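One protein chain is absent from this view; the other protein chains keep their places.
What follows is chain A.
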């Protein structure tokens, strides 16, 4: 297992978000996290990236316990990419500067080399002409693609995607999903929190339904989304279908 989450708990004040959650992710696997708003999908991703401290349990990455407080969190984050719902590009930097910041400052790579690689990536995702633009000149879909590239140029072992299409206009969702589908083809290990059930079905090897701070049900997308065992999953999916999202 590349990522192993065991009995993780997290509460904010009285509100228990994660309540003994277990989840494993194998290398090259794509796991989709589904569940209602507030079911802990985003919190889980932030915990894995050590942006949020867990209250109990363990998280292992490549067999190393990253929930150990003695570990250097910056070193862990260098191995994990995180893409946010609202892109979080740095508004005072051009797209190219956004992408080369970590390779140059964190991974100490020569600026020229980092820039060449960034340009290659931008070319691939159709943003070559936006390299010198500031984020506010880009559409939401373009910003999100740039944000994904920003995480990918560091060659992370694991890519976490937190509802990356939720802030996008419907007609822009497709371009981002296409990009994620391509990444799966290249064997990038991903955990993605999503509301796009159709997409989860296409791209995920496994779907995990979060409810009450745990993984209530998980399995192949056809089974979890098509023929769920748990009543709670069925209820959740019924609401999604009602909203016309599946």
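Keep in mind that, in the parts below, a contact is a pair of C-beta atoms (placed from the backbone, for glycine too) under 8 Å apart; a residue touches a chain by one contact, two chains touch by 3 or more; residues count from 1.
Convention: contacts and distances are computed from a predicted model.
Student: Unshown chain, UniProt name, "ATP synthase subunit a", "Mg-protoporphyrin IX chelatase", "Acyl-CoA dehydrogenase" or "ABC transporter permease"?
Tutor: "ABC transporter permease"
Student: With respect to the chain omitted from the figure, which of A:78, A:119, A:157 or A:201 is a touching residue?
Tutor: Spelled out, the listed residue whose C-beta touches the missing chain is A:78.
Student: So which bits of chain A touch the chain we can't see?
Tutor: Output for chain A: 46, 49, 51, 74-75, 77-78, 80-82, 84, 86, 88-92, 101-102, 105-107, 135-136, 150-151, 154.
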